Every structure is written in structure tokens, then in C-alpha cells.
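Step one of this worksheet: look at the structure below.
A protein chain is absent from this complex, but the other protein chains hold their places.
Showing subunit A:
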Amino acid sequence: MVERTPIFNAICQFILLVGLIVALLPFAIVIIASTHDIRAVNIVPMPLTPGSHFLDNVREAWHRADLGHKLFNSILFATAVAFGKVALSSMAAFAIVYFRFPGRSILFWAIFLTLMLPLEVRIVPTYAVAANALAPFQAILNVTGINWLIHAVSGIEVNLQWGLLNSYPGLILPMVATATGTFLYRQFYLTVPDELAEASKMDGSGPIRFFWDILLPLSRPNMIALFTIMFVWAWNQYLWPLLVTTDPSFGIAVTQLKTLIPSEFGLPDWNVAMAGTLVIMAPPLILVIFMQRWFVRGLISTEK
């Protein structure tokens, strides 16, 4: 736009301001509420100036929701998922871009299709697999009759069992596959000149060395961006962790938030709930602030 009239500018700024307020108001309320005691937070209307009970509330929330343990679980979970996604998508895209193998385009489109199948859609089968990760193989054995054959020959009933419910692998592994990440990486690899691959071939390195020595270091901004997005995404997962971890020792912080929400007949201590919310929000926020310089570069430019 090249309009440069004062009125137009004023309108633009007004709209931006409204947007900002709409976006930040809930956030401000959370912060303010978390600084009052239970009495002040229940006054209608709520005071708009901060109180002095922030640390008390945090301490209370921390204690009540067992946040130390849950945050540890969350950080472990989100880090592992983000790391796994980066590792898996960089390798998957490497295979798709740099190798000509039969079924390559089918594989590519299969990955593409999973974009349309978010976890929520496939949650029942995923749960079934997590309950017994070997179930698909068991099914293959049963359907093909191999099981029957083994039983007839040796008298052994093959029964494959590997439950992942209530475990870190069960929490993490089903979240690791990522079409988005694979695409991001594929786009990046397509910008790397072919001559680089050829030069490294002439220098005597095989595909794995090329991947490790050349592609990965070159993709660092990309990697950081993907890691950050995926960390935040994993941090905010709710449905899957809720479903797969019935044992509280594997619970994560976000699902734990529920225990801080005042029940219908309990004390309406929203101040504690808001303090807990702030604590749980903090890690991804800090990560984004910390990573944003590289993060933006990784998403926008393909600089050399």
C-alpha cells in the first residue's frame, strides 16, 4: 500500500490497537488475577490493578498440582517429540529428495495424505496400537495363517505383546511422525544445489556422510524453526496425553491444569488457577523468545 494520508494512517493504527487489546486482554486478566488473594479475585468487577499475592499463589498452585513433576514430564515429552520430529522429518525428506527408488512418489503422497489425518481423527486406532504396539504384526500373522502354521508345527501359540500405555514411549512415539516437518525439510533440500551433493560424492563421502556433514549443518535455521514450532505444539497437546496416561506419574502439565480449576462446590480460588496457568505457559514462551531470531530466519529466508 502506498496510501499516506493522515486519516488512513490513524484508521490503520486504531485497528491495530483494537487487535492488540483483544489479543492481550485475556492475558492481562490472567496475570492480574494471579496476583490477588481469593477474596479480591472474586470481587465483581475484578480489580484491574495487580495485587501482592503472586508468589503465594504460585506456591499454592505448584504444590496442589504437583507441577514440579508434571513440568518435568512436559519438558521431557515436548523435547522428545520435537527432537523426534526433526530427526524423522529430516531423514524422510532426505530419502524423498535424494534417492530414486521404486514407490518413491507413492510414499511421498502417502506422507502428504497424513496431513489430512490429524491425531484426533485416528485416535482410536492409535490407542489400540499403543495398547499393544505389536498388534499390527499379530494381525498380519493371524490373517496370513502363519500363526496357524507355527501352532500346527511347534505347538506354540504366538502372542505378540508390547503395551505402551502409561509409559514415556507411549506418550511420545505416536506424536513423532510429521508430514509438515517433512515438507518443510523437503522444500529446504530442494534449494540445496545438486552440485554440492556431487562435490561431496567426488570427495568420497557416501549418502550418510553427506547428510551428516553437509545437509544437517546447512539446515540449522530450518531445524531450529521446526524444533520450536513442534515443541510448542507438543507442549499444548491435551487429548493424547490424557488418554494414554492414566497413571498420574506420567501426566503432563497441560492436562494437570484441570485439577487447578475450582470445582462447582469447592473454593472459587481462581487466583491459584491463573498462577498455575502462568507457570505452565512459561516454558514455551521462554523458548520462543529465546529462539525467535533463528526461528524467523528459518521460516522466511533460504539464505546461503
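Keep in mind that, in the parts below, a contact is a pair of C-beta atoms (placed from the backbone, for glycine too) under 8 Å apart; a residue touches a chain by one contact, two chains touch by 3 or more; residues count from 1.
Assume contacts and distances are computed from a predicted model.
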Among "Regulator of SigK", "4Fe-4S dicluster domain-containing protein", "Tryptophan synthase beta chain" or "Sn-glycerol 3-phosphate transport system ATP-binding protein", the UniProt name of the subunit that does not appear here: "Sn-glycerol 3-phosphate transport system ATP-binding protein"
Selected from A:40, A:214 or A:242 as touching the chain missing from the view: A:214
Touch criterion as defined above, residue of A:55, A:128, A:146 or A:199 at the omitted chain: A:199
Contact set of subunit A toward the excluded chain (per top definition): 193, 195-196, 198-205, 209, 213-214, 217-218, 304
